[in-house]
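One structure is given below, represented as C-alpha cells, and several questions about it will come after.
Showing just some of the chains, left in place.
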Amino acid sequence: MQTHPAKRVEIIIEEVMEKRLTSALLGADVTGFTVLPVKGGSGRSGHWSRAGQVGRATGMVSVVCIVRPDRLDTLLEAAFAVVEPHIGVVSVTDCEVLRAERF
Amino acid sequence: MDLFALAVGNLTSPIILSFALGLFAALARSDLSIPEAVAKGMSIYLLFAIGFKGGVAVDEAGLSGTLLGALLGAVVLSFALPFAAYALLRVMTRLSALDAAAVAAHYGSISIVTFVAGTSVLESAGLSYDGWMVAVAAAMEAPAILSALWLVARSGGGRQMDGELMREILLNGSIVLLIGSFVIGWVTGSEGLARIESFIVSPFQGVLCLFLLDMGLVAGRGLRNARGVLRPGLLTFGVVMPLVGAASGAAAGLILGLGTGSTMLFMVLGASASYIAVPAAMRVALPEANPSVYLTLSLGVTFPFNLTLGLAIYLAVARFLTGG
C-alpha cells in the first residue's frame, strides 16, 4: 500500500508535566498526539511503580506524536522547552504512515 | 500510665495493624498490591465522607465565631512551619538549600489521612470536635508551598511561581473535594446525611483499614528503594518536626480557645506532613529537588510516627492543656 515518510516522536515525561507538554505541543500547532499510561520504570532517580499510588508525584506518561518530517523541529523545540529541567526521555524514529493528508 | 494504655490501645486497632501489614508485606517483597484505581477510589471516598460529615456537623452546631479565627490561624501556621522546618533541616542534616526547602513545604502542609485517623482516635475516646476542622485542614494544604518557594528564591534558585501553578495548587483535587463535600454536607444537613449515612458513616472505618494497608505497602516500597537516603539526621528530623508542628498547633488551639477534640486535631494538622498535594507541586516547581528525600521522609517516617505514637501523645497533651 502507498505509505508516506513521517517521524514518530515518543516523549516519556512526568505525569505532573503532561498538561504543560500537551499545551506546548498545541501551541506549536502539533495537534495530533496520543498519551499512553505508564506502569513503572527505572532511571537515574531510581525505581518506581504506580501500584497503589494516590498522588501524582511519581508517575510518568508516554506521549506519542506522529508528524510530517518538516514539522519535527518545531515539535522538538516545543517539547524541549518543557522537558528541559525535568526528567524525561525524548526519542525520534523514522516511520511510514498511511493517509499522509491527516498529518 | 494513661498515655501508655492509650498508645497500646491505638497500636492494636485494626487501622494501625492494617498499616503494619502493608509495611511488612512490602518490606518482605510480597507481590501484594492494591491497584492504583482502587487506592484513588478509596481516597476519594474518604475525602468525600470526612468533608460531608464536617459540613453536617456545622449545620447542626451552627458556626461559632471561632471558625474565622481558626482559618486564619491555620493559614498562618502553614506559612510559618516551613521556616521552622527549614531551619531545623539546615542544622540537623546536610541537605542542600533546595532539598531542605522542598522538605519544609511538606511539613507546613498536612496529611488528610492522619487527620482522619485522628478523628477515629477521638471517637474511640468519646470526644467530639468542631465539624469545621475539615475546612481548617483544607486551608493548611497550600500556603506552605509558597513559603518554600520563597525560601528557594531567596537563596537564588528555583523557578518563579506562575499563575498556572498557583491555580493547580489552589484547585487541586483534594482541596476541591474536601471543601465541596463540606459545603454539600452543610447545605443538606442531617436530612442529607440520613440519605447517605449507610454509605459514608458505617463502612468508613473499614475503608480506612484497606486504605492504610495500601499506604503501608507504598511506604514500605518507598523505604526499600530509598535505603541510602535516610541518614540519622533526617530520621531524627522526621520525628522531631511533628512534635514542633504539634506544639504550634496546640498553641493555636489554646489561643483560639478550642475544645479538647479540636485542639488535638489542630496538633495533628501541625504535626502531619503532606504526601499528595505538595510532592506533586514540588515536581513541577522544584524539579531539581530529590523526590525520594521528601517522599520517604513524609510517608515513610513521619506518617507512621504520627499514626502509631503521635496521635496518642497529641490526645494526651490536648487533654492536659484543655482540661478535657
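A and B are the chain letters, set down in written order, and residue numbers restart from 1 in every chain.
Basically, a residue touches a chain if its C-beta (ideal position, glycine included) is under 8 Å from a C-beta of that chain, and two chains touch if they have at least 3 such contacts.
Model, not experiment: these values are computed from the prediction.
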Beyond the single copies shown, what is the real count of each chain in the complex as a whole?
-> A x3, B x3
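The definition used in the following text is that only the chains that are shown with their structure count from here on.
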Per the C-alpha centroid definition, the whole-Å distance linking subunit A and subunit B comes out as 34
Spell out the residues on subunit B that touch subunit A in their complex, using ranges where they run on.
-> 33-36, 39-40, 43, 159, 164, 214, 217-218, 221, 225-226, 275-277, 279-280, 282-284, 287-288, 290-292, 295
Footprint of subunit B on subunit A - complex, ascending | 14, 16-17, 20, 45-58, 85-87
